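Excluded from the complex is one protein chain; the other protein chains are retained at their positions.
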Amino acid sequence: MCEPLEIEDFGVQPMEDASPPKWHLAHTTWFFETFVLKPFVAGYRPVNDQFEHLFNSYYNGVGEPFPRPRRGFLSRPTVAEILAYRQRVDADVQRLLDSLADDGGPAVQQSNGAVRDGSREDVLSRVVLGVHHGQQHQELLLTDLKYNFGHNPLFPCYGQAAPPEQAPDPLVYIENGGGARQVGACAAGSAFCFDNELPRHEVLVHPFRLANRLVTNGEYLAFMNDNGYQQPHLWLSEGWAHQQQQGWAAPLYWRRRDGEWFEYRLDGLHPLRLDLPVVHVSAFEAFAYAGWAGARLPTEFEWEAAAQGSEPDGNFVEAGYYHPGACRSEGGRTGQLDQLYGDVWQWTASSYAPYPGYRPLPGTLGEYNGKFMSSQLVLRGASCATPRSHARESYRNFFYPPDRWQFSGIRLAQDV
Amino acid sequence: MCEPLEIEDFGVQPMEDASPPKWHLAHTTWFFETFVLKPFVAGYRPVNDQFEHLFNSYYNGVGEPFPRPRRGFLSRPTVAEILAYRQRVDADVQRLLDSLADDGGPAVQQSNGAVRDGSREDVLSRVVLGVHHGQQHQELLLTDLKYNFGHNPLFPCYGQAAPPEQAPDPLVYIENGGGARQVGACAAGSAFCFDNELPRHEVLVHPFRLANRLVTNGEYLAFMNDNGYQQPHLWLSEGWAHQQQQGWAAPLYWRRRDGEWFEYRLDGLHPLRLDLPVVHVSAFEAFAYAGWAGARLPTEFEWEAAAQGSEPDGNFVEAGYYHPGACRSEGGRTGQLDQLYGDVWQWTASSYAPYPGYRPLPGTLGEYNGKFMSSQLVLRGASCATPRSHARESYRNFFYPPDRWQFSGIRLAQDV
Amino acid sequence: MCEPLEIEDFGVQPMEDASPPKWHLAHTTWFFETFVLKPFVAGYRPVNDQFEHLFNSYYNGVGEPFPRPRRGFLSRPTVAEILAYRQRVDADVQRLLDSLADDGGPAVQQSNGAVRDGSREDVLSRVVLGVHHGQQHQELLLTDLKYNFGHNPLFPCYGQAAPPEQAPDPLVYIENGGGARQVGACAAGSAFCFDNELPRHEVLVHPFRLANRLVTNGEYLAFMNDNGYQQPHLWLSEGWAHQQQQGWAAPLYWRRRDGEWFEYRLDGLHPLRLDLPVVHVSAFEAFAYAGWAGARLPTEFEWEAAAQGSEPDGNFVEAGYYHPGACRSEGGRTGQLDQLYGDVWQWTASSYAPYPGYRPLPGTLGEYNGKFMSSQLVLRGASCATPRSHARESYRNFFYPPDRWQFSGIRLAQDV
Partner (left out) sequence: MCEPLEIEDFGVQPMEDASPPKWHLAHTTWFFETFVLKPFVAGYRPVNDQFEHLFNSYYNGVGEPFPRPRRGFLSRPTVAEILAYRQRVDADVQRLLDSLADDGGPAVQQSNGAVRDGSREDVLSRVVLGVHHGQQHQELLLTDLKYNFGHNPLFPCYGQAAPPEQAPDPLVYIENGGGARQVGACAAGSAFCFDNELPRHEVLVHPFRLANRLVTNGEYLAFMNDNGYQQPHLWLSEGWAHQQQQGWAAPLYWRRRDGEWFEYRLDGLHPLRLDLPVVHVSAFEAFAYAGWAGARLPTEFEWEAAAQGSEPDGNFVEAGYYHPGACRSEGGRTGQLDQLYGDVWQWTASSYAPYPGYRPLPGTLGEYNGKFMSSQLVLRGASCATPRSHARESYRNFFYPPDRWQFSGIRLAQDV
């Protein structure tokens, strides 16, 4: 993923919520060093004592993190130094994993110096967590980079491929009877999940209808041309105040040139393609559009209920487009849901809250998810920047309603 | 309620979220003028054309409101002028109501000048809405005034009565089996409710346990003395950032004098009474306290399920204390829930969201509730500043997680 | 001056730099209490211990002042209580002055409790300072009140009289040879002056030309109609950034109604009178206008050199217009300077700096002037809100370049 980048690109933090690419590289390495090597390798000596401070994101249990808004000011360590850090830690983790194969478990040393019992399972579960954590930052690296490139008047390209052109499928609503449904991830022992997907539990879903595909640029443009951004009654009060104050009049990467709309994609600035899904909209815009369209956003459980049973399939990061593609199936005619995974994360109306009986991971890793459960909304599915192996029906992504720099889009729902 | 006030007190807006007392008096009058007199009285001429602009709170459908943060700068109209405005409108509404008794319905004129059919029921339902709207502002008038007085170094008194002293009942948790429960307000035709309490619908409530009474000052002080405000792991990430930035170290009206804690109440600044419920805490503080106490906040449906069947009884505004009182019953021994209503609004873990199938009121009154359904949390119960007739089991109050100036407190819950 | 006010008007602080009228009343009283009664009356007991904190403006040497931006939140003490405070202190000062007549001097007690020798001269000089201090706040009371009224959509009136209509005198420049000139106030013993007017000293003034009168609204409107607010090259860099950020497009109290310009004056909102001097402009606007007009602002010493020998005469607060009037003399023909005093304070190009050898007053009163000598500009003359006895040729008023709420206007100068 770093191959198309110049060294200069690795250091830029174009806004407070984003991070420089090299910080992502260092932080995901720090995660293995802090949560795998330090506790499980006896006598482990950190690569650089300052890195604990510099590359800690938000784990207050591991000392005070370097202030997030200033990550872009760290010209040192250099990219080369960070890649060396990465290699050293990767090798140490590999060595630890190799040692696990040999006997029952490693000598274990806690970060506070005390030695405790550890097991093969403890180590493996943390390594797996570290890999999934890395996948999350891989996606963030792309969205943060896009924010940087998309605000540079030179509009640099990251990749060259554009999603194939395709006439958009007609939008139809597919009914779902709802009822008492099991949601959330499966019991321990099966495939990986984050703590926020647990416990699996029963919910009551009222009958609903879900759109067969994502909202397109063409449809969103109709909303704009109908003065969608100028009518307060379409907006949540917070959303109206925010878009007025920010001067929003279009999705994040739309640019007006001589009366025509263009969209910045990771393959450059191009005339707006009406067949592609609208992307980089906030939840505020998603709510306003849905209301204008006589619909609403689905809840996260409606989405999950509808998705149950489908294989995660779609336009993931492996496709190499780094942009959502037009609807590919014939769902409009066959009554099947399309674009559930890949393309864009789909805003839901559900606030990000703990499941009944939720328990965070023990210790410092408990800061991974639980402490963010306020004021955010759940997004479901996965995007064109997500690795295929990262997508699943119980996955809960979450961002604040005004956030637009993720590959976030809109799927509509309706009451029956 | 205005009797203890000096004219000077009517004009102060001590922070952006609050309003001057006289603005509340004018705005509740404006509500009747705008939604009752203008549409239903043929040829109605407003008292003052500027009042539409000055006393509109947030109804974009009725022109642009005067900017909220500047309400405290309106020394004119004077209190006397606003009271005269109130009398004029009250009289006109009375005349309209009297005319309803005489025949089938009023001559109806819409605000745009067109005359439409109106019915006795249309008028009455708006008058009833206006009365409930007035009750809401009556409570806000008290909390806004308290914010003003509580930040004046002279700590003026509003009332004289203090809640009686009483040894706090022991805190016990009372189990509730949950299950499929009907929540929300009853069908049209029965007693009044706001649109956000509709439609009544079924939810699945998992078994839970609810504390018999509110958290007391004494219990909250133990949390503080255990460095509750200094331990990030107890807090939501947003909450930690907020309290650090604001320098919070105690509830809103606690003051430290020579090493002792005092609390400002509407009867003045007094030594902190450990038997009284803690009040004027944000949801962030409520979450942190609950986690520290090995508990959590209830969801709004847990609260409602537990409250179903009890009559709204308690320490309301009519009691004249304007402050929550100590637990009065023997719930600790008898297994009954106490302090469900009155005393303090109880933060829940539920975000303020529309019920399945929610429809806002038609027209401009649709801005009453629906557009605020983002980033807020539901509070249940009622407070010592709420009129008794305003409390009911389906009532959904809502504020932002950092808000502290309402009479908001904590009831704990636990998983079974 | 308080006669036209309603009680509601006394409490409003419409922006951070302004103060509520009742605060001015209390602060000028506090000044006598703190600097006259406490040090010179043995055993003096303050009216209210909290007033020291509440009504201290910025004298760090007398404890920590109540935060300036929150003065408008003090609904208590009431106006009646402050007037009583005023009466008590006035009476005590009168008693002290009477006692001075009787013998050589008062028993003197310092604020720290120690008794020291005091003389009749010490007391009298402080009382005189207090009177001049009161005159300054009398002018501020009017400008702060105007800011309040001028931003209320009801545009309340303070007075009724408008300046007489008069065709503006032609603007001509009158040459002054400059040279080595004595500036500043006379030696001790003569009439009162502030410490910032001392010491009298010699400066070298290069030959210059000064406009015979103030710039009028008509002339300023021509600048606006020539896109004066849209051309960055006319503005100081700071000024351009400030007006862009503030959205300035006209002087502070000009209002556009249906394509016509109106001006709010203390006698209400009226169509803009082109004959009157432009007023309520910032120094940034004064600089931009001067450059556009092929002129510049005078230095404070050019102004003083030109004014030397003229009696302070003009449209002062005693005239009862509370607004600058049209040029009254025939200076255009006779070569005499007009409108030097009264009407408006005239921005100069001189930064507010200490005179060579400047010494602040001893003790806490040293905070009166000296600590403000950074980033401000000197204004000369006096305004329609200044008492006649407050004006003199050496008087140095000072405000920040963006300030507009004083009666500040423009007199042009040119190089020879």
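Which chain is which? They are A, B and C, in the order written, and residues in each are numbered from 1.
Here is the rule we go by: a residue touches a chain if its C-beta (ideal position, glycine included) is under 8 Å from a C-beta of that chain, and two chains touch if they have at least 3 such contacts.
None of the values given here were measured: they were computed from a predicted structure.
In the entire assembly, the chain absent from the figure touches the shown chains A, C.
If you put the hidden chain back, the residue from C:Phe10, C:Tyr158 or C:Trp235 that touches it is C:Trp235. Touch with the chain omitted from the figure is made, among A:Pro153, A:Gly294, A:Gly309 or A:Pro362, by A:Pro153.
Touching the missing chain, out of A:Val41, A:Val79 or A:Leu266, is residue A:Val79.
Residues of chain C in contact with the chain left out of this view: 58, 60-61, 180, 201-204, 206, 232-233, 235-240, 283-284, 287, 349-351, 353-354, 356-357, 366-367, 371-375, 401, 415. Within the complete assembly, residues 6-12, 14, 50, 53-54, 66, 70, 72-79, 148-149, 151-154, 156 of chain A touch the chain that is not shown.
Throughout what follows, only the chains that are shown with their structure count from here on.
Taken together, chain B and chain C share no touching chain. The angle needed to superpose chain A on chain C by their Cα atoms is 180 degrees, rounded to the nearest 5.
Per-chain Cα centroids separate chain B from chain C by 46 Å.
Centre-to-centre separation between chain A and chain C, using Cα means, comes to 58 Å. Of all residues in chain A, none touches 2 or more other chains.
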